[in-house]
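A single protein chain has been removed from this complex, and every other one stays in its place.
Letters are used for the chains, namely A and B, taken in the order the chains are written, and counting of residues starts over at 1 for each.
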Amino acid sequence: MKRRIDLPLLITLTTLALFVFVPMISAFEYSIRTPVEGGYGLTNYKWAVADEDFLYYILRSGWLSALTVLVTLVILVPTVTWLHLSDSKLRPLIDGLSLLPLVIPVVAFAVGAQISLPEFVQNTVLELPFLYFILALPYAYRALDIGLNSIPLKTITEAARSTGASWSRTIISVIIPVIRGAVMGTIALTFALSLGEYTLTVLLHWDTFPTWVTFVAQENILGAIAISMMSLIIPFILLTGITLLMPDRSAQRRK
Amino acid sequence: MTSKDLTLTNVSRRFGTVTALDNFNLHVGVGELVALLGPSGCGKTTALRIIAGLESLDSGKVTVGEKDISRIPAHKRNMGMVFQAYSLFPNLTVEENVAFGLQMRKVSKHLRLKKAHELLELVGLPTHAKRFTHQLSGGQQQRVALARALAFSPEILLLDEPLSALDAQVRVNLREEIRRLQISLGTTTVFVTHDQEEAMSISDRVGVMSHGVLEQIDTPDVLYNAPATAFVANFVGVMNRIPADLANGKVSIFGKSLTASKKGSESGKIVALLRPETISVKKSSSQGNARVLTRSFQGASSAIICQTHEGTIVQSLMASFDTGDFHPGTLVDLEVSTNEVMVTNV
Partner (left out) sequence: MTSNIKVEGAPLERSAFRFFKVTSVLPALPFLLIFGFFFIYPITKLIYVSFMSNENTFTFGNFQTAFTQPYSTGFVNSIKIAFLSALIAAFPGAIAAYFIETRGPSKLKRSLAMMNGVLANTGGVPLAFMFMAAIGMQGTLTKVLKYFGIDIYAGTFSLGTFTGILLVYLYFQLPLMVIVFSPAIMSLRREWVEAAKNLGASQINYWFRVGFPLLFPSFIASFLLLFASGFSAYATANALTVGNLPLTPLQIGGLLDGNVSASQLNLGKALSVVMILISAVAVIPYLIIQRKAARWQRR
């Protein structure tokens, strides 16, 4: 195919790139300054990584996010699948409910959670995955809903059931693989949202990686900046890399 | 605006390594309906889009009447086009959609709405003027699209598989309606389809395309009875392919010597092409030359599918009243009722 340089696209991309990368690169330059010795070095990064809390909070945020993903999938996939299959009158209701968290600012939600949830819930950090689940719900629900809408769910399910698969088996080994795109999207979204969640976490007085960064900032602002840079740039590179390496779906279909 | 004739001269268009149109030539007379027929990917849509100006051409020219329009942008050509589906503007009502072309031509609101209602009447949707397009069925949407394409009295009407998204019954009704409208308005029309029955039933002439070239363009009868090339013969209608030997321009099939219509002195192994209706089946008293596989009843006629003792599958089309006792397994004699046969290389 003839590929002419597309001027409007080029201008758009350049502007966007400037907008995104100028602050990012400036901040990076700042983060590798070494005021004591002068010049540049990775001192701030080394300091941050050497702190034993660094790994501790990464792991803590990691497993909390993984748990959120688990809660989301276990609750949502069967529910949404059932809603699609049964033509239940509940469907419009649950459709609407799932969007409600969009209406509530996280700060307000945090206040509500703090004054209402019983002691035994508020005493365990395990409340977070459930609260994160609520925050991710509008997006996760939508992603699964669209995924299920795009396949002939009834036929697939009936075929699986008629060959003797149980309900759980049908969901796990037939439906989820068929909508794996939507499921992967849901996982990525829920995980990212939980990993970066700050407002609710800090207002409920829990410590995770994002709240730890603000804590670090009080004693070593350069260290906090280094950590922030890492938490912005690493997912950036990782995700972009993954997308670029993944085969082009439309190209694949053509073959 | 009166209709004009349309000519494509040596039009070529390549997409990377794919040649969508290869020195393509086509002439459509004033008021004529020509269908372009061909397998998927043969360049039908590309040809239509080039006529409409929606696709650029690498070389060649498109002429309407006396005028070369190759360089005129799409919105200044005066052509109505009906797309496969989903082409109505969802933010406009049915009447606004139909009046769109006239609005672009600065016709006053009163006049263009009057014209829109006239056309809606013609396509049988006079009561749907105020609806939005998502409130219409697929068939109704295509009627509106047709009305919209005709509302500004285009010089040429272009239809790209306008019926392919519809149910069989609606498809048949609507194609008759398109034809009726086309004749009464006298609009020069190009109709793209890959449904040969559709093409054959409503067109003045049918052009069969393959790999970006026009293999043959003729009336449906000529196309069916005297295909110019083996490709056309195979593509249009059902065709039996029977292996045989060619010697001195003669082919022997089921014991009968036929004249090969393809001239030339070549001899040897060839494939003879015979329509089902030129083969008849007779019950054999002895071994016969074939065995019945199935009989499929199609109303007045029946198709009898046989296998010759050499293994070739042959289909015959006969009046149903003759075929009642051709049960599977019956030994039969196949006979050819023509004297000429088209041959092609193996």
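Definition applied: a contact is a pair of C-beta atoms (placed from the backbone, for glycine too) under 8 Å apart; a residue touches a chain by one contact, two chains touch by 3 or more.
Computed from a prediction, not measured in an experiment: that's the story for all the values here.
Colleague: To test your reading of the contact rule: which positions on chain A touch the chain that is missing from view?
Modeller: 6, 8-9, 12-13, 15-16, 19-20, 22-24, 26-31, 75-76, 78-79, 82-83, 86, 88, 90, 94, 97, 99-117, 130-131, 133-134, 137, 189, 192-193, 196-199, 202-203, 210, 213-214, 217, 221, 224-225, 227-229, 231-232, 235-236, 239-240, 242-244, 246, 248-251
Colleague: Hey, which chain B residues sit against the chain that's not shown?
Modeller: For chain B, the residues touching the absent chain are 52-54, 73-76, 78-81, 83, 85-92, 100-101, 103-105, 134, 145, 148-149, 152.
As a convention for this text, only the chains that are shown with their structure count from here on.
Colleague: Distance-wise, how many Å sit between the C-alpha centres of chain A and chain B, to the nearest whole number?
Modeller: From the centre of chain A to the centre of chain B is 53 Å.
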